[in-house]
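With one protein chain held back, the other chains of the complex are shown just where they sit.
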Amino acid sequence: MSNAQATEQSERILKQLVDKGKPILGYVYPHTPLEIIMAHGMMPALLFANPTVMGSYEASLQTFACSFIRNMFSQRVHDQLPYVDGIVFPGNTCDSLQNLADIWHLRFPQDKIFRLTYPAGDQGEAAVQYFAEELRIFSNSLQDAYGSPFSDDAFRLAVDLVQRFRNAVQFLYAARLLQPSSVPYHRIAAFVREFHSAPLETVVDELRPIVNDVERSLAEAGRVDSTKALQHALLERKLEDVSLPSDLPTPRIAIVGGMTEPQAIAELVNAVSKVSSTAIVFDLLSFGFKTIFTPMPALEGDSFETMARSVLGALLEPTQEGLPKRLEFLKDVLTHLAIDGLIVCEQSFCDPDVFEAPSLLAVASEVGVRSVRLPVDPEFSDRARLEGRIQSFLETLAHGGAA
Amino acid sequence: MSEKAYRVLESHNFLQGVMYRYMLEGHAASEEGKLAWVTSGFPVEIPVAMDVGVSYPEQYGAIVGSEKVGPKLCGYAEELGYSQELCSYARASIGSVKYPEESPLEGLPAPQALLACNNICGTVLRWYDAISQMIGAPVFLVDTPPLEGEQLPHHIAYVRHGLDNLVSFLSEQFGTTLKEDKLREVTDLSTETIGVWTQCLEACKNKPSPLNCADRFLAMAPVVAIRGRDYTLEYYQTLLNEVKDRVANGLGAIRDEKVRLLWDNIPPWFRVFRIMGSLAKRGVVFPADTYTHAWTGSFKDEDRMDSIASMYSNVYLNKGLEAKIDKMCGLIKDYDLDGFVMFSVRSCKRYSLGQLVSKELVSERTGVPGVVIEGDMVDSRLQNDAQVETRLDALLEMLL
Partner (left out) sequence: MGIGLDLGSTTTKGVLVDKSGKVIAAHLIPTGAIASKAAETVLEELTKLSQLELGDVSTVSTGYGRTQVKFAHESITEITCHSVGAHNLNPGIKLLIDVGGQDSKVIRIGSNGRPTDFELNDKCSAGTGRFLEVMARVLEVSIDELGPLALKSKSPCPISSTCTVFAESEVIGRIGSGESPANIAAGVHQAMAAKISTLSRRVGIASPIGVTGGVARNPAFRNYLSAALNCDLWMPEEPQLTGALGAAILAIARASDTV
């Protein structure tokens, strides 16, 4: 399914939900606590950049606002956002999104805008307590705005659903690393996208036969156990003991770079001629690995606190403290997962991504992995040049001699 | 023309001495292995009370801008892969760390720790992380999540926890301790200094205004960079005396004050004196600006750490757009201003995004016209002078 088709499909699904009277809450930040929103009987729907929207932000945003928020704002101006009853923006993640929520509120005072503020500090228990309180405030404001209270039962069901989804996709991530032919990357990315745009039981149902197929093909090679071990290692982010088969096809490419949409980038790479379907084996994207390998909230204890622990247990974002930890993990990924090419996406005017890119490239160079920088915006407005970069990179990987 | 349109402050020499001393102290601290770099909104009273020297890279960025070497130093950061889209303070800093010999004052003295507080923007953390990758000094973040309205107890508790962690970090890193009475002494001195500075700012309500924008941009350096020092207080007392003298004698910062404007945002350091000078000739003065008014407040006589947690969370840039609009409207009213200039700084998203909306609302609420001009604080390659001049002229045509 192409990115454009995926957009149409998710809009269709949302429309059906709206027709059934289900309230929809849009979100933009990867680590939004879906389970809390669902516990209020609402459907969280990730708002994607729309590559076809006309730029209409100029009266409210300068050109140096990040390309994602310009796109988002233009969608609102044109009434092209999907059917949502409100939007939750993140606070304290980046300056552009921080200010966008304020601007939005002043420009569209009738819209229901919520802000969930995250700790940027990697400060253990203190951060958990702070964020738990922010989640409680967020939950209360949902109740005030829509009259639907937080339900413990609905929370438990939501945790279960999200976990079953994540578990299945985690398995596919691990399978892709051990046996890339077993499932295409863009297929995984499409499921992730579908779930993000409406976390429904049907997505998990659709996943089941795929997981079964993959498991069968892994079983033929005797790799089911090692895949599960790898899934666990990825979740724990401990990769030292990972062992890979020796006959893996090359190149093995990983993609990093913040909020770039995995399916969109997969589609871009696949459009390049000569790219092998086994090439992209892994990502460290926010809407990919980072949200999929988020630990499950415990079902015991205060729901907001366990939710806070879950969200803050994900691999840190460039918007947070902890660059050395992220670089260490990237190094582990490159070395222990036998990656030989790294694509670093830099979303135009996204400070956290763009600031981190040189350090990511330096890590790749340090461990002898070739890398390429991909300056993108949500519209892929520079598509020809981006494809050229990717194709050149593949040529370099295929034939590059000693430097 | 015999007389310059612009009156030079006599206390300016004192200021230069203060800044020179600050620089020497920074070098001495660095050599002793006791220097930290701090962001402009960092709760600096804590390292100062713990006898850790501090240097301010943002202030250094202003020097790079003023000396017009921004493009060169920012270019060095670009060579390392840092995009021109990123903050030019950060790029200038990264460039000067890479090539200190090519930088003004041969760069800032080398730090042993990097102390960031994100109450002014989220970018400072990424900037210090990048520097840390280059030089190995550890980063410590005091996280002050932006406020919407009142600061709630869990927010204070979180920031307070961060401050306690800061004390542990500094103790470990520099082998010092924090003594309650020393913190009290330093915060008292800060409060007093900020108080005198605030009086200097408020004296500009007089007509003619005793200070122009550029005067304050220079004079603000110590209150940002050298808090908790007696010589800083002494400087501001001298400045206040000179300001009071000017007011008593009816002397303005410019010879012939005709139009009073508000300036919003960090100035283009490489061009600010030229812009202010040429506007002064046309009788335009800036009695107030949001930038130098951002360093105000006081440490109340309660638990000092809680007081620090509260004051540094409530700074101007850590609040929403509504608070900024209120502040601008307040300044326009209190200082009886005829219009406002919003400098849209490409480097600074936290300060600048929202200006297009606030411009409309400030005009609507105060009834005075404003203009948005775009450029940068350090990287002159990002500024189109012709475009800036045209827009300023258009505003003045409405007012003169």
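Chains here go by letter, A and B, matching the order in which they are written, and residues are numbered from 1 within each.
Convention: a residue touches a chain if its C-beta (ideal position, glycine included) is under 8 Å from a C-beta of that chain, and two chains touch if they have at least 3 such contacts.
Keep in mind that what you see is a predicted model, and the values were worked out from it rather than measured.
Annotation: of A:Lys15, A:Arg208, A:Lys238 or A:Arg385, A:Arg385 touches the absent chain (contact as defined above). Listed residues B:Lys179, B:Arg274 or B:Arg381: the one in touch with the omitted chain is B:Arg381.
Residues 71, 75, 78-81, 83, 380-387 of chain B touch the missing chain (whole complex, contact as defined above). Counting the whole complex, the residues of chain A in touch with the unshown chain are 273, 370, 372-373, 375, 381-382, 384-385, 388-389, 391-392, 395-396, 399-403.
Operating definition for what follows: only the chains that are shown with their structure count from here on.
Chain B has its Cα centroid 36 Å from the Cα centroid of chain A. Looking at the complex, you find that chain A touches chain B at residues 59-62, 64-66, 91-96, 98-100, 102-103, 106-107, 115, 117-121, 123, 126-127, 129-130, 133-134, 137, 318-319, 321, 323-324, 346, 348-349, 351-352, 354-359, 361-362, 373, 375. Remark: chain B residues 80-83, 85-87, 90, 118, 121-123, 125-127, 129-130, 132-133, 139, 141-143, 145-146, 148, 152, 154-155, 157-158, 161-162, 165, 320-322, 344, 346, 349-350, 352-357, 361, 374 touch chain A in the complex.
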